[in-house]
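This view holds just a subset of the chains, kept in their places.
For clarity, chains are labelled A and B in written order, and residue numbers in each chain start from 1.
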Amino acid sequence: MDFYNYESRVNRPLMAKLSELKSSNDRLKHIIFSAQLDRELLEHLASVADMVRALSQSREGCDFLSSLLAHKRAMLYFTQPSTRTFLSFVAACQLLGLSLAEVRDPSVSSEVKGESPYDSVRMFSSYFDVIIMRSVVPNFAECCSYLMNDLDEFNHRSVPIVNAGSGADEHPTQALLDIYTIQRTFRFAHPKDSSSWTRFDELRQKYPALTRGLSGKVYGFCGDIGRGRTVRSLAQLLSRWNNITMYFIAPDHPRLRLGADLKNRLLDAGVRVHEVQSFDDAGEDGRPVIESVDCLYMTRVQQEHDKGHEADAYAGADMTRYRLNRELVNRMKDYAAILHPFPRDSRVGEIPTEIDNDPRAMYFRQARNGMWARAALLAFLFDVDGRIASRFQKDFSDFHDYNVGVL
Amino acid sequence: MDFYNYESRVNRPLMAKLSELKSSNDRLKHIIFSAQLDRELLEHLASVADMVRALSQSREGCDFLSSLLAHKRAMLYFTQPSTRTFLSFVAACQLLGLSLAEVRDPSVSSEVKGESPYDSVRMFSSYFDVIIMRSVVPNFAECCSYLMNDLDEFNHRSVPIVNAGSGADEHPTQALLDIYTIQRTFRFAHPKDSSSWTRFDELRQKYPALTRGLSGKVYGFCGDIGRGRTVRSLAQLLSRWNNITMYFIAPDHPRLRLGADLKNRLLDAGVRVHEVQSFDDAGEDGRPVIESVDCLYMTRVQQEHDKGHEADAYAGADMTRYRLNRELVNRMKDYAAILHPFPRDSRVGEIPTEIDNDPRAMYFRQARNGMWARAALLAFLFDVDGRIASRFQKDFSDFHDYNVGVL
């Protein structure tokens, strides 16, 4: 792929790029990097996602939501296979009324006729109002956002680019939904919460130091730490909260353990970082890690990224120690959340199905949260989040605070 | 495929399963087996299909229909190719306003990453409100309905499963549209019917014993009887009506002729069952079968189900005797209906195109009926059939009974 004049721009430090991805009114113009999601924006998007979820429970709310962007058309340009991300974007667009078109198979596209990928993307921008893209080519979504910015500068048509996964690199909307799931979990809301009883108060009987929110929590990341883009993105976003402890539970293998760059970045952000090789290794307080974590983020060893000799290199690593089982889960805190970016590998079994009905298993809700979070992001990009908030306040004005978390 | 704990449930007798596929209010929860379609339900769905068809003739009716399920999203999960079933479900969903997403190519799905098919289906249920599925894996749709029931029991999200064809096994919506086509045919309604003339009265001049409805009729099934799931399903559903005669016109080959199990089931239900090898074999009344049938159901020899040596085994069977031609059709009763589940095989020519304009050729109408029947089924699953009936009564209140059949 020819990066035209984008190569030098790609090679700049991340911080130098972020301002280009904002629009004049300081909203997001494109979403390319998870670093664009600051804590304030993450809190805002979580609140929009909650409101979309609540409104969609009634027929009237659905009709309102699906009218919001009924005049817009989205292109889903997914040349890297991804059923889950793809379908949750489809559902998110449908919730907001966006019309959809998709290009998934690069072999049917005009690129076989020698078309430059930039011509293809500019073509998409001719017909559609947002391009949601996933590609194996690193930095391709980023470069497309530069293309759109250049077009804008010359008063040509320009549309937002949404990065739905770029190589082994960035996957900002996955980070968004991971954070949203943790935000919801650590609200400790319960359908039976009332003025006389809340689950949070009950939990505090057993865990007196428990607080609401992401700060002050212990996060475990297990499995493929070195290459998993979801771990990298999530850990960095979590580092924006205060008083964070992280355990990275992975084999001591150069490809799989925590990389030095990420470790340094987390340490610089004030995170207490620990690398261990087992759930039973002792943590800060001397107790086994599995009993300490408030949130455990499991991952799959991503074999599809492997190139021959690399796969061989860590074939010796004993991955059985990085699998959950019933007994381990029973030792976790009552309220601890188990997440997984999915798909999980049924051959490896990092989370066996016997865990699925445990109340700590959040991974299916996490998948569904992807739909709400992506709908919130699209609403924000198209500046209709304010209308969602107005409608929500009207429809749910007599709603008690302690119920909002479970809407 | 790992059936988890479903294997024992799959191995139960059919009758033991049916109650699990109903919802608490005795409506269908999932549609998996054609045996779920009892005579009362088939009559009800035919009437809903008629009303959908009638309403869709006006712009206002279309707008009413497409508002019914505009807040719902359907997943079409078709890993076995099937253009006709797929497209008629697409059109049925669009008629009712359902948003659509599809997964057709298993190689782009997360299953290449080791995801269990049950995780995939549960993921679909996270984003969509009904899963319409077709698979080469026998019992897969059935197992998915058990998965959904289990989820429901644990208060997790659960959505209806619609079996759109499962291996060589069950295809209940094909059976539904076949019955619907026969129901419409044997109403003997005609656009010119009036208080002074009806086609039915005219036919009775020539066929004095003719009655309306499916009871008391002679049904012929021709071609691949042994393996065709459509024949099996349709014959069993027809056996619910009274005084039924069936001719199975097939080569005397163990793979192709009527199987003992189906034969016994039909006999138990009181059907008069006859196996013949030719259209010209004599029937009950001594006349050639081709002149006796009220309805002739043609089939294609389904070569795509064949495994090498099986195909060889009946290569000797003379299939030319199981093809229609102009002369044979001319000998059929004036009102007899020729059906075919389609696609027909243009290389084999079981129904040559010269028959297409004969008034007895119902197979193209049958295909279009698939759209109406599937729309009726979806309306029933989502409990909006009552609203369709109310609207129909309002819009067509001054409609004469003798015209309803041709709406």
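As a working rule, contacts are C-beta pairs under 8 Å (C-beta built on N, C-alpha and C of every residue); 3 or more make two chains touch, one makes a residue touch a chain.
The model shown is predicted, which means the values in this text are computed figures rather than measured ones.
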Full complex, copies of the single sequence (shown: 2): 3
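FYI, only the chains that are shown with their structure count from here on.
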Cα superposition angle of chain A on its copy chain B, in degrees to the nearest 5: 120
Whole-Å separation of chain centres (CA-atom averages), chain A against chain B: 43
Chain A - residues contacting chain B, complex: 56, 59, 62-63, 66, 81-84, 87-88, 90-91, 94, 104, 300, 302-304, 342-348, 353, 357, 364, 367-368, 371
Contact footprint of chain A on chain B as seen in their complex: 2, 4, 70-71, 73, 75, 99, 101, 103, 107-110, 112-116, 118-120, 122-124, 126-128, 154, 156-157
